[in-house]
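The complex is shown incomplete by one protein chain, all other protein chains being positioned as in the whole.
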Amino acid sequence: MNPLKSKKTLLLLAGPGFIFLLIFFFLPLLYVLIESFQSDVGQFTLRRYYDVISDAQFKLVFIRTLRMALIVTPIAVIVGYPCAYFISKLSAKKKSILTTIIILPLMTSPVARTYAWIVILGKFGIVNATLTALNIFAEPTRLLYTEGAIIVGLLQLFMPILILTVSSSLENVNSEVEEAALSLGSNRIGVFFRVVVPLSFEGLIMGITLVFTGCFTAYVTPAILGGANVLTLSTLMREQALVLMNWEAATVIAVLMIITTLIIYNGIRAFKPRNM
Amino acid sequence: MAYIELKDIDAGYVKGSPILKDFHLEVKRGELISLLGPSGCGKTTTLRTIAGFISPEKGNVIIDKNDVTKYPPNKRNIGLVFQTYALFPHLSVFENVAYGLKRRKVDKKTIEEKVKKVLNLVSLTGFEERLPANLSGGQRQRVALARSLVIEPDLLLLDEPLSNLDAKLRDEMRAELSRLQHKLGITMIYVTHDQIEALSLSSKIIVMNEGNIEQMGTPKEIYEKPATKFVAKFVGFDNILTAKFVECDEKNTAIVSVGENKLKISREQHIDIKSLNEGDEINILFRPEDTRITKDKCENSIQAKLNYANYQGNSSSYALSYNDMEIRAITENIEIQNSKDIYFAISSDKIIIEKK
Partner (left out) sequence: MKKSKFLIFIVALAVIFLIGPFIIIIVSSFNETAVMKFPPKGFSLQWYQKVFSVDMFKTTFWISLKIGFFATIIALVIGIPVAYLNVRYKYRGKNIVELIFSSPAIIPGLVIGFALLRYFIYVAQVPITVGLFLGHTAILFPYTVRVVSASLRNFDLSVEEAAVSLGSSPIGAFFRVVFPNIQAGVVAAFILAFITSFNNVPISLFLTGPGVSTLPIQMLVYMEYYYDPTISALSSIIIVLTVLIVQAAEKVLGISKYM
């Protein structure tokens, strides 16, 4: 890497992109931010925020969204981490095959991916059919349009993300380091927790950040699997904006979403190990 | 008359201060000079400044009487050979070599002639259609060389071009480079940290340290008459003994004492002798290769204990200790009965005095 001497180069290379984002990305966001603080007559006010935050439905939805994120993230880590570890030990060819399989839910249209759960969790779906056949349920129960359904859907989307981010940082864990630990007397589980996890911690932090913020802001999964009965922050916002035409509320929710995301992002990253 | 000149250069900023400060360098036409020194000494910075990849904050770069300081690297007509060869991976050997000619808008027929001629020069005829991935390290290096020679540059700059090759190949390529340079008479500046490479290739060596030129001279001068402590240590004066200065006469013969032993040191010029008084603590430096092992006392000998001997074929490496100081001697194989009564000796013109 060389030091950049000419300011002209900087402008030429990053300029167009910067201008594009300024006009078509930052400006609209700024507009929304400003609008959220405006009263009907254009004065600065916090009224809108107060209205939204004190609303019972909003509080319910916000906490529900947080709760789901808090449930999905640990499960994604507990199941995903060992998967990532397993993949990192495979030969290149097998690694590529398994990685392609894992990527699939990420690359598939979210509508298609989530719709599959409608089929599976529906009244006549496979889960109900199996469980009634085994007499665990007396009759087909409502599984869809519940928090549980959303959680399952979110897991299918976010576990691959965690596996991918952890995988890439596991690449940096030399197997010789593990072998050294084994030769010094540690057993396999000890090696995993005392050597592998700390060395790939950075990838784990990144993965947790992506999963948590992703759960918080996901739209399609709660829209399809939660419906209008079980709203999350995203589906609530959409309802306010496009169905109820309540722009003021929608604007506030949008800003709150950004703030929460940024807080989570920087909050979790505070756990990044500073020096290895 | 200087062919290449760096005048008053400030360049190569690291953490706010330049590696080269008020730097001067002159190279005559047709010379093969080496810039020798440890990493960070500024040799690569010097090279890249001549090439144009580093713009000096101050000073001038002059090539063949033209001030090229403001010229970008693509306008300087310089040949560059990199440590990693830097061949264009997607182009064949022919296209790699032809690249510079194409940029100079040479016609197709002439390109073909010139490329074929230079490939012949580096013994790669027949390799025109090969891709770099299908070449060995040595072959790649020769393509890199051909590519920069074919444009008939004013100057050839080489940045540690042989360090990625194995020892035998390195020897061959060194001979090859030398042969080419003599045949074509092209001015070459060669950067290396390997003293053997510098000594065997160059007509002149410039030893650099922390942005300064420690010494500039022929290989013989550098090797036998290092002008500074740094150069001495760099060319292998590895043995260090603490001693006391005794005296020095007008003919530049100095006497020092190592314990009870008195050693005579006679050099044309001592590096560190001004303002030394009798009894001052000094270090004496000498090469393992100049250290002889004798059974009996002789001039400039010191008694020591032998720790071990490593047989190396033609010679052996002996590890000795004198008063807790470690000495190494590389010399002919000797039959040694016991390890106590051993003497090592150094010729009087092969010792250097270093102030403490």
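Residue numbering begins at 1 within each chain, and the chains themselves are lettered A and B in the order written.
We take it that a contact is a pair of C-beta atoms (placed from the backbone, for glycine too) under 8 Å apart; a residue touches a chain by one contact, two chains touch by 3 or more.
Computed from a predicted structure; not experimentally measured.
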item: Contacting the left-out chain in the complete assembly, out of A:Ala14, A:Leu70 or A:Leu244; value: A:Ala14
item: Residue of A:Val52, A:Met159 or A:Val173 in touch with the missing chain, whole complex considered; value: A:Met159
item: Omitted-chain contact residue, chosen from B:Gly42, B:Gly59 or B:Gly79; value: B:Gly79
item: Residue touching the undisplayed chain, where the options are A:Ile71, A:Ile120, A:Val177 or A:Val197; value: A:Ile120
item: Where the unshown chain meets chain A, residue by residue; value: 1-4, 9-10, 12-14, 16-18, 20-21, 24-25, 27-29, 31-32, 35, 79-80, 82-83, 85-87, 95-96, 98-105, 107-113, 115-120, 122, 124-126, 129, 155-156, 159-160, 164, 168, 188-189, 213, 216-217, 219-220, 223-224, 234, 237-238, 241-242, 247, 250-251, 254, 257-258, 261-262, 265
item: Positions on chain B contacted by the hidden chain, ascending; value: 51-53, 72-80, 82-84, 86-90, 99-100, 103-104, 144, 147-148, 151
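In this text, only the chains that are shown with their structure count from here on.
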item: Length of the line joining the C-alpha centres of chain A and chain B, rounded to whole Å; value: 57
